[in-house]
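On to chain A.
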Amino acid sequence: MIDKIGIEQFMILSTLMFFIGVYGFLVRKNLITMLMSVELILNAVNINFVAFNKFYYPQNLQGHFFAMFVIAIAATEVAVAIAIIISLYRKIRTIDVEEVDEMKY
Partner candidate 1 sequence: MNSLLWLLAIPLVTVFVLMFCNDRRQYRLSAAFGMGLQLIYSFYLVFRYTAERSSGNTEQMVFMHEYRWFESFNIIFTTGIDAISLSLIVLTAIVTFTGILVSWNTEKLPKEFFISLIVLATGVFGFFMTIDLFTMFLFYELAVIPMYILIGIWGSGKKEYAAMKLTLMLMGASALLLVGILGLYTFSSPDANLLSFNILDIANANIPVDTQRFFFPMVFIGFGVLGALFPLHTWSPDGHSSAPTAVSMLHAGVLMKMGGYGCLRVAMYLLPEAAKELAWIFIILTTISIVYGAFGAIAQKDLKYINAYSSVSHCGLVLFAILMMNQTALNGSVLQMISHGLMTALFFALIGMIYERTHTRDIRLMGGLMKIMPFLGVCYMIAGFASLGLPGLSGFVAEINVFVGAFMHPDSFHRVATVIAVSSIVITAVYILRVVGKLLLGPLDEEHAYETGDARWNERWANVILIVSIAAIGIAPFWLSDALIKSLQPIIQKLQ
Partner candidate 2 sequence: MITESYSYTVAIPLVLFFSFLLIGLAGGKLKPIVSGVFGTFFLLVSTVLSYYTAYSYFFVDGKLNGAYQKLIAYDSLWLTFTDKLQIHMGVLLDPISVVMLVVITTVSLMVHIYSLSYMKDETGFSRYYSFLSLFTFSMLGLVMASNIFQIYIFWELVGLSSYLLIGHYYERPSAVAASKKAFIVTRFADMGFLVGILLLSSFTGTFDFLKLTDPNGSALTQGSAISFLGLSVMTWSLLLIFTGAAGKSAMFPLHIWLPDAMEGPTPVSALIHAATMVVAGVYLVARLFTIYVFAAPDALIFIGYIGTFTSLFAAVIACTQTDIKRVLAFSTISQIGLMMGGLGVSGYAGAEGLGYTASMFHLFTHAMFKALLFLCAGAVIHAVHTNELWEMGGLKKFLPVTNIAFLIGCLAIAGIPPLSGFFSKDEILTAAYEKDKILFYVQFLVAGMTAFYMFRLYFGIFWNKERDYHSKPHEAPFTMLFSLIFLSIAAAVSGFIPFSEFVTPDLKPFESHIHWSIAIPAIAIAVIGVTLASVLYRKDSDLPDKISISLGGLYKAAHRKFYIDEIYMFITKNVIFNYISAPIAWFDRNIIDNTMNGIAAITNFISVKIRGFQSGQLQQYAYVMVSGLIIIVLVALYFMNN
């Protein structure tokens, strides 16, 4: 059963994750949740890379490596983002994205 899982399923999963991530980014009001949505997007990408590598191009490891770099960089990104969000929270006492609109027009 499990060996019947083909590239299509991975593709469907990753696409779903990507769009769920985008959707989450667009509608969730909490900055941290938005950050998590981004993580969903990045993980969708990772699934893609790994799946493509595994199914189509097993002779090289480019996909796998790429996925690892993505994971690493996502981590740094999150670290910096969280730091900034904390800094923001200190100033305006909220992490609701709709409150973050001091600058506009």
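Inclusion criterion for the candidates: all candidates are chains of the complex that A comes from, given by their letters.
Quick note on the criterion: a contact is a pair of C-beta atoms (placed from the backbone, for glycine too) under 8 Å apart; a residue touches a chain by one contact, two chains touch by 3 or more; residues count from 1.
Predicted model, so just to flag it, every value in this text is computed and none were measured.
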{"item": "Touching candidate for chain A, same complex, options 1 or 2", "value": "2"}
{"item": "Interfacial residue positions of chain A with respect to candidate 2 in the complex", "value": "22, 25-27, 34, 97-98, 100-105"}
